[in-house]
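What follows is one structure encoded as structure tokens, with my remarks underneath.
Here the complex is missing one protein chain, while the rest keep their positions.
== chain A ==
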Amino acid sequence: MDQATIKRLVEEVVRELAAQPAAADTATVSKPARGGVTNMTPTTAGNLTISETGDAARGTDPKEVVIALSPAFSTKIHETIIGIPHAAVLKEICAGIEEEGLKYRFVRMYKTADVGFVAHEAAKLSGSGIGIGIQSRGTTVIHQKDLPPLSNVELFSQSPLIDEATFRAIGKNAAKYAKGENPTPVPIRNDQMARPKYQAIAALLHNKETTLVDSSKKPQGLQISFA
């Protein structure tokens, strides 16, 4: 991380703190090269179009995997921490599920930005009992409805290390769990430099995420198109 980036981050934190009640000002922030802290208009992010369809219902189809997005996913933040567009993230996860012959359904969680709980909610809404929770910065969890919320089937905690191939594998494995097959857990890379290098950005992104948390709002069904 070079000096300029740090400076930019500090400036942004200061501005956010100063303009907490009127967060709309941040729309003027210029788009950084990477890191996904831009503010686009809520409906279009790259070629991703998201619209809410009201309260999400509990599914009954055993062939479905529910994908739950965190509050800021593609509303305030449009790329993962390493700059993968959210459209690509969702496309890969969906491809992984579709390749295994299953269906997917999207919901957005407002109650919490904690990825474990987001994933667990998704699992509880899912007809197969398997859900995927994903945060704006890319942190992802595969969950099962009967497990305790803080437990999980597979956890991908180091968002800077999750690339498109991993998102595809996550979708594939979630589908395999839903089918009752015996998938090999997705190999998790580990980089002890990821934490020092990305911690500040991650904290910032999470901060953005939590400002959108609305504890009284129910999970919302989403209509997503990649066109």
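Going forward, contacts are C-beta pairs under 8 Å (C-beta built on N, C-alpha and C of every residue); 3 or more make two chains touch, one makes a residue touch a chain; residues count from 1.
In this section, contacts and distances are computed from a predicted model.
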Check your understanding: According to its UniProt record, what is the protein name of the omitted chain, chosen from "Sugar ABC transporter permease", "YprB ribonuclease H-like domain-containing protein", "ATP-binding cassette domain-containing protein" or "Diol dehydratase reactivase subunit alpha"?
Key -> "Diol dehydratase reactivase subunit alpha"
**Study point:** Contact with the hidden chain (one of A:Tyr104, A:Phe117, A:Tyr177 or A:Tyr198)
**Key:** A:Tyr177
Check your understanding: Which listed residue, A:Glu11, A:Asp61 or A:Glu99, touches the chain dropped from view?
Key -> A:Glu99
Practice item. Kindly state which of the options A:Thr53, A:Ser151, A:Gln199 or A:Gln223 is in contact with the chain not pictured. Key: A:Ser151
Practice item. State which residues belonging to chain A touch the missing partner chain. Key: 95, 98-101, 144, 146-148, 151-153, 168, 172, 176-177, 180-184
